[in-house]
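Only one protein chain is missing; all other protein chains are in place.
Let's look at chain A:
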Amino acid sequence: MATDILMPALSPTMEEGKLAKWLKKEGDAVKSGDVLAEIETDKATMEVEAIDEGVLAKILVDEGTEGVKVNTPIAVIAGEGEDVSAAAASGGGPKPNGASEPQPAPTPDMQAEGQAEKSAPTARTPDDKPNAPAAPATITNKAREPVMAEFPEGTEMVTMTVREALRDAMAEEMRRDDAVFVMGEEVAEYQGAYKVTQGLLQEFGARRVVDTPITEHGFAGIGVGAALSGLKPIVEFMTFNFAMQAIDHIINSAAKTLYMSGGQLGAPIVFRGPNGAAARVGAQHSHDYSAWYSNVPGLKVIAPYTASDAKGLLKAAIRDPNPIIFLENEILYGQSFPVPKLDDFVLPIGKAKVHREGKDVTIVSFAIGMTYALKAAQALAEEGIEAEVIDLRTLRPMDTDTVVESVKKTGRCVTVEEGFPQSGIGAEIAARLMVDAFDYLDAPVLRITGKDVPMPYAANLEKLALPNVAEVIEAAKAVCYC
């Protein structure tokens, strides 16, 4: 029986890729383990291996094709004794045969990321319905013009991913200042576990792009020591989960030394990396540290959503003389946004952004939480409720004024975050509104958060553990009493 070869996923968050090259041609005999094709994404490349024996009856996707969706049939293999032309004709059916799906071979990428997940359908996408068709990997968020102008009117905009924006921010600052360097696991030769440091080694060399051993506590301390001495390190954690091994240096050595030295010794250092849940990586790789770090005086904590904010704020962070926690998100890395094409685009730290204007209810969020907030606002608009969506962008110092101003107008507030409920960012917003906007509130502030459980692995449970758009909509309606 003819079997379809499907476009495999390299990682849980991949949704499409390029079919770079066919290594077999139509009519070739194939056996299990033969490399059929090479595929690539902006992050990595991998080989597609055959798991069935037979003849490559038909190639359905030509080499060089970009944007091939995961699970799209890319070729048909005719079984032994089967009529090749008939198989070719029958292949490429719309319904993928899961059993014949080629499994991606484990790549170093997957191991490095601690994610050996193979199939895309169960991967969490920024979309909220578990069975919804996969959204295009590169989502162009056709954001309205920013409400607050942060660059001159008429500036040319270029579309880029958050990943590219972060890389460009680092590269620009490294060109500008020799004291800036990047260190971390796999930042140099591997080009970054998540490809955020892609190309930096080639441009800046091994002196300034430093691969470390797997030794978070040690290299975080070395980074802080170098910062106390006057350098400006960017310390990449492969994920902030691993920074728990280094948190003593982040807090006790970096955040407190300026105060303990009576203002003599500052630590101009950026700790950055993906934070929070990715997809199906379990409790130890999914923790959201937003609230943790935002609790600590002496730190600044940034958690951008858009590529534009990622770029402008990372550049600001690198220039800032204080220790900065820069929380990225793996799922956002591949998303695209318009970014102003300016030689030196730097945003102020500590300023929230009104991402969408509205008069009925204020939804406050940040980072990937914004995806829920914006979808909920869209859905609410269709029902005649105009939500104002505020992206905090910086969690410490927290721009309460922008939130209060909005709540003065709407009288209602819902917060959205993926982190745990207790002592979370939403709890902080609620407390501040109680003090600063008490007389304006027409309803209690409601919090939509991750559930109060360690992150489960099972796809359905993980879905349940995270916030979803329906919860945000429900909360917004509840505070509007409708």
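Here, contacts are C-beta pairs under 8 Å (C-beta built on N, C-alpha and C of every residue); 3 or more make two chains touch, one makes a residue touch a chain; residues count from 1.
Rule of thumb we're sticking to: contacts and distances are computed from a predicted model.
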item	value
Complex member absent from the view - protein name from UniProt, among "Pyruvate dehydrogenase E1 component subunit alpha", "ABC transporter permease", "Oxidoreductase" or "Thiolase"	"Pyruvate dehydrogenase E1 component subunit alpha"
Which of A:Gly184, A:Gly266 or A:Pro467 contacts the chain that the document leaves out	A:Gly266
Touch with the omitted chain, as defined above, among A:Ile5, A:Val182 or A:Leu228	A:Leu228
Missing-partner contacts on chain A, residue numbers	181, 207, 212-213, 215, 217-231, 248-249, 252-253, 257-266, 297-298, 300, 316, 319-322, 349
